[in-house]
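Heads up, one of the protein chains got dropped from this complex, but the rest are sitting where they should.
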Amino acid sequence: MSESTGSGVQAPSAATDDDQVRAVELAVEAVLFAAAEPVEPRDLKAACEDMGEVDQALLEQALGRLQERYQDRAIELVRSAGGYRFRVRSRFSATVQAAQPERPARLSRALLETLAIIAYRQPVTRAEIEAVRGVAVSSGIMRTLQEREWVRVVGHKEVPGRPALYATTRGFLDDLGLKRLEDLPPLDQIRDLADVASDAGLSLTPPETDEDAGPGTNQRLELDVAGPEPAPPTRSS
Amino acid sequence: MSESTGSGVQAPSAATDDDQVRAVELAVEAVLFAAAEPVEPRDLKAACEDMGEVDQALLEQALGRLQERYQDRAIELVRSAGGYRFRVRSRFSATVQAAQPERPARLSRALLETLAIIAYRQPVTRAEIEAVRGVAVSSGIMRTLQEREWVRVVGHKEVPGRPALYATTRGFLDDLGLKRLEDLPPLDQIRDLADVASDAGLSLTPPETDEDAGPGTNQRLELDVAGPEPAPPTRSS
Partner (left out) sequence: MDTRDELNAVSDPPATAETGADGEVLYRVHGEPVAELPADLYIPPDALEVFLDSFEGPLDLLLYLIRRQNLDILAIPIAEITRQYMAYIEVMRALRLELAGEYLVMAALLAEIKSRMLLPRPKEAETDEDADPRMALIRQLQEYEQFKTAAERLDALPRMDRDVFAAGASVEALEGPPPPGPTMDELMEALAAVMHRASLMAHHHVSTEQLSVRERMSSILDSLHPERFTDFVALLLAAEGRQGVVVSFLAVLELTKAGLIEWGQSEPYSPIRLRRRGTPVDDEGGESA
């Protein structure tokens, strides 16, 4: 298309573009409402494949319009780790709950603590979880977490017995409406052992000396090594 | 309100009405999008109960607006046997399909577990299913099971909120090639299967006694209700 055509052609061209955006918008809308889970941008593009070239810009334009379209509705278009989804706006949660009287069961503290350790320490073995909690972690909890698709085995630690290494999934982030692991609330900072020592009126060597110990003995020190970056300390006592 | 006041009062009054219609419209929208199955008009009214008196006329007005609102969208508001619901318009069939590049060859574990529990425990509420599974059952799964016509609502439990009672259908039996439900293997046999699996070191290791309460301690209580008392789990190792 030559540029000499002027506005006489520009207008229809713009209209065509607009039609295309609208077509993509509706296709995306259909896919998102049909899906039970968040949908990745890649799959959204695949849904529009018979509409010609749908590039990132066009997709984003369509998503933007969709978002706008539901601006003042009861639902909203959100993005979390697994992609895009529609969800009911939180101010209507009570309304939905009133219509769905059965509350999901509360999660036990044992399960939540296990989940928290996996989330912040991943990848982590069951023995390491147990070392932190001070009690055995039941198979039931590990299986429930996996069944709920919040946790999965990502590998095996190369130590005797090759214990499974657990990590959280995208579904875990999706269920909490998070985009990435770093969006989790930060862990409280543990006070340095040197401080501990000086508080206790002792002179101590720093804990690094222990780091070379086997998996049995140094579990407590792995804190500094693994896991997502502990964000700025929010010390709540 | 006397009729002599004229339009000066009429206008604000209309506006207030309009606000109310809009409030009902949004509440209904939230409930319908979150629901696993069609919602009966009176449940819709119940969801709006904190907005003052919502009569049939008001509800219908709100539903009418909602229908209009989605007139040229990818979804439509429809009324069917069980009530109102949103559904994706059929002309988006290919689009929705294209968004699922690799069609799952088998059903998800969560869906199968839910289906199995309904088959053996029917009629059963969603909360009861959750208590047995130990994890939440999403609206999406319940919706899918009903749309595939394997499961249907056979009534409502007369407890606060009147949760739906689910049962399997004729179609479920047909798809499995069974004449009647009792042709399903007895639970004993499944227990043996589970034992074999755990003996073989598969993922089905038996749960441990303590700590096991996935969704809190009331899991066990729920089970008590559902059947004979749960004996200490058989530790087969």
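All chains are identified by letter, namely A and B, in their written order; residue positions are counted from 1 within each chain.
The criterion applied here is as follows: contacts are C-beta pairs under 8 Å (C-beta built on N, C-alpha and C of every residue); 3 or more make two chains touch, one makes a residue touch a chain.
Note that the coordinates shown come from a computational prediction; the quantities given were computed from them, not determined experimentally.
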| item | value |
| --- | --- |
| Per the touch definition above, residue among A:A34, A:A62, A:A81 or A:L165 touching the missing chain | A:A34 |
| Omitted-chain contact residue, chosen from B:V21, B:M51 or B:A167 | B:A167 |
| Footprint left on chain B by the chain that the document does not show | 30, 33-34, 40-42, 67, 75-83, 85-90, 92-94, 96-97, 103-107, 109, 112-113, 115-117, 119-123, 131-134, 136, 138-140, 143, 147-148, 150, 154-159, 162, 165, 167-168, 172, 175-177, 180-182, 184-188, 190-191, 193-194, 197-198, 203-207, 209-210, 212, 214, 219-220, 223, 227-231, 233-234 |
| Contact footprint on chain A, counting only the chain that is left out | 33-36, 75, 85-88, 90, 93, 96, 103-104, 107, 109-110, 112-113, 115-117, 119-120, 132-136, 140, 143-144, 147, 174-178, 184-185, 187-188, 190-191, 193, 196-197, 199-200, 202-205, 207, 209, 220, 223, 236 |
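Simple rule for what comes next: only the chains that are shown with their structure count from here on.
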| item | value |
| --- | --- |
| Touch list for chain A against partner chain B, complex | 26-27, 29-31, 33-37, 39, 43-44, 46-50, 73-75, 86, 88-89, 92, 95-96, 98-108, 110-111, 135-141, 143-144, 147-149 |
